[in-house]
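Dropping a structure here in structure tokens format, bear with me for questions.
For this depiction, one protein chain was excluded, whereas all remaining protein chains were kept in their positions.
Note that the chains are named A, B and C in the order they appear, and that numbering of residues resets to 1 at the start of each chain.
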């Protein structure tokens, strides 16, 4: 049984992490911390877990790095961006493995970090050491990682469908548009007017156009896959669901598609590309036949499902993906990375 | 591994049953039937289970009682009211154990059945044999049952908080009012205008006033607990959530509560009554302190949570309960009964 | 054209007031105030009014009582409870008419005010002068009022169906139970975790049990109608809709209902009672036949609709009412009172 701690487990992804790790058969949740909830049991703070026996035993504590270093081997950080980096440093120095759910270690380039976050990174050398925790893309590196930067919810929904196409040279790298819809839990558990029920219900709205912070990690990962600098169009929207992200992605094939034969040939290449990339993946599902993604089919699971269509009228390749922003888009994926680096079966605690 | 079949698994509670039994470690789901979906895999019909490996193997079949009798030991019926009774008879004759989720075997009295359902019961002797599958009330009988009538969602939310008070003689049996709010999945998966998104969203409405069919089983069970005939007031309402039932129950204490000392004494008796009834129950939770039930804390679990308040101004006892109508109110409870009659740990497959 | 000011027009009922008065053909909205929005136009603060030409002209100002006294004859106060009373005093001294949407002037009894609000009223003599602005009950007094305390949303939904029955002696005054469901806008536009989308969506919960503040005005008005002190049971719940209140009210007839003839006779008396009370009312609608209230039929209107059922099994009288909490439950009703005291047609600006 690996000993685990979760630091800052008071928000929505923190809650999911606690739930996943409490029921995980190969780990022991040794500590959960939160300044706000210190002293209370998990069952008191998250009543929906009250039925799990351990939730009544386990109590939130203050987030003392030294105490945590003594009680845990692996630490999940569910802290606000900026705070996580400061917190990770002593843990790493104490020899622990850190899986960070914030954006603090997701970029390789300190310059891009500065451009998008408006200040210098507190420890740029850690950017080099960290592994971007997208198992389907970086599994080998995750296996040996000591610092994992678990991806954001939007990036996961865009990278998984696009990276294989880029690697295979099937699409033009300069013409990527991702139009994404997110449930309100993606905004976090913050007492702000914008996220009140009455302001979100019966409402749909874009935000952060045209330069959302998550662009930086999406573009960096796409650039890695393409072997060249990529800039994309990304438009996030808020929709009135608790959980779920749907991304509709517009791509330009890197091939002339004038005849039906062209189209058939290209379709076969896409089919093969995805079969090769995701044929054996337990948490990526390519929909068959006429099925199109629907967030309700993935919410509550660690699955990303997607479908693609080649439009013979426009010559464009459309890909639509859906995931649970708190699971495959955050905590489920972080546990998947943990399973990999611990040598557990990758799906442990993440099915059903 | 017990061999299990689910007949009529195409609606919302059928889907939950499939999910629960697919991940249950001590049973093998040998057959799922549905006229509509015969030939398709579980993963095709219920895409949210696509991540569970067995869901891609298991295929829906037609509901042939003989075939089922050969492949399963225990059969769950998730059929419409009326159809279930017809279907159960050959299975019982073949020696199988039947757990029925419809209302067909919930009443003991064939006369009450006729009054509320408008026609005679097809086999009144089965009404005598069947056990009302509310584990916290009838656990001993469930252990030996061959035909379990799993309770309705409204009845569960009302019976669990009220039965112990009635048994202890703490409340007046003639003054029970239950005001219940149900999510739309309670209406089933039926293509009717009334249950369209646009008709339910931004809407709240009562229905079936004042004599809803579920009254019959609530009153029969309450009467059993009180040892005398009980008639209650019951008002169901439809609210715009997918899942969840909240019942607010108004009770008259069977004691004069004139002084603070009276109130304190009565409060202690209620506390003791519930501690005795549910102190060790894994799926009934009495909230402490100022906490009040909230459906979001029980949806996705097999828990019924409740709280009570004694109002010194009116002398009434208020009890509020919350449950997931598809789990503790339907499929979770049916699996709980199965665990009991199979001799499994009662919480198997129902936590986390 | 009457000159009108709205003070504190930044919340949900303030917004509705602005909308109603902007389109009202017989008033001129001379001032709208809000510390937070001073300097901005109505169209900027409330974008959904941007199509109304006046909304781009009218600008929010600071709430200076002297300035307001010079520019307006009638002032609506949409301020928090407690603040409104302080603010009304100088306006009344300056000879203006005040229509207050807070609870500050709704009670006649300073003692009850202290009991429910925890502090003394700043000017108890104003409690005597104020008129409770429920037009169907107090129309004559409203006509001559200079200070109107516009009723709360819960009280309106309960008083309108119950007062006529009490006045007619048709129900037992000691056995009134009101179970109410409110949309989230009833909680106001406050940045609190409890009212976040994710906390309210897919959730139903009671709150403030068993002694909610609004009880005081409900009981005082019912006591007035009955000619004796009345205490009721009142249970508010929060449901995931933006707008709408549904109240299900349980009553005990003041008559023995043993025979069908008793029941028929009592039913006729209820029918007559309501026909007499509301036959000519433009904003109270008794549903006919099998129809039951549904908030979606009243949201966006100033109508309260209700239905009643006499339950022959329990002998109880059930009444269910529905209204828009921001219109008939707040701002629409306040404008209705204004129409009355100004001598306008009562429905002016409130239909369609």
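Assume a contact is a pair of C-beta atoms (placed from the backbone, for glycine too) under 8 Å apart; a residue touches a chain by one contact, two chains touch by 3 or more.
Small disclaimer: the values here were computed from a predicted structure and weren't measured.
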{"item": "Shown chains that the omitted chain touches within the full complex", "value": "A, B, C"}
{"item": "Residue among A:86, A:128 or A:311 that touches the chain left out of view", "value": "A:311"}
{"item": "Contact partner of the left-out chain, one of B:184, B:303 or B:318", "value": "B:184"}
{"item": "Touch with the omitted chain, as defined above, among C:298, C:317 or C:335", "value": "C:298"}
{"item": "Chain C, residues in touch with the chain not shown (by the definition above)", "value": "19, 22-23, 47-48, 50-53, 202, 282-283, 285, 291, 294, 296-303, 305, 351-352"}
{"item": "Touching residues (missing chain, whole complex) on chain B", "value": "12, 184-185, 189-193, 195-202, 240-242"}
{"item": "Touch list for chain A against the chain that is not drawn", "value": "177, 179, 181, 199, 201-207, 209-211, 231-233, 235, 237, 239-244, 246, 248, 250, 292-296, 299, 309, 311, 313-314, 316, 318, 320, 322"}
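The definition used in the following text is that only the chains that are shown with their structure count from here on.
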{"item": "Approximate Å spacing (C-alpha centroids) for the pair chain A, chain B", "value": "37"}
{"item": "Approximate Å spacing (C-alpha centroids) for the pair chain B, chain C", "value": "38"}
{"item": "Contacts with 2+ other chains: residues of chain C", "value": "199, 201-202, 240-242"}
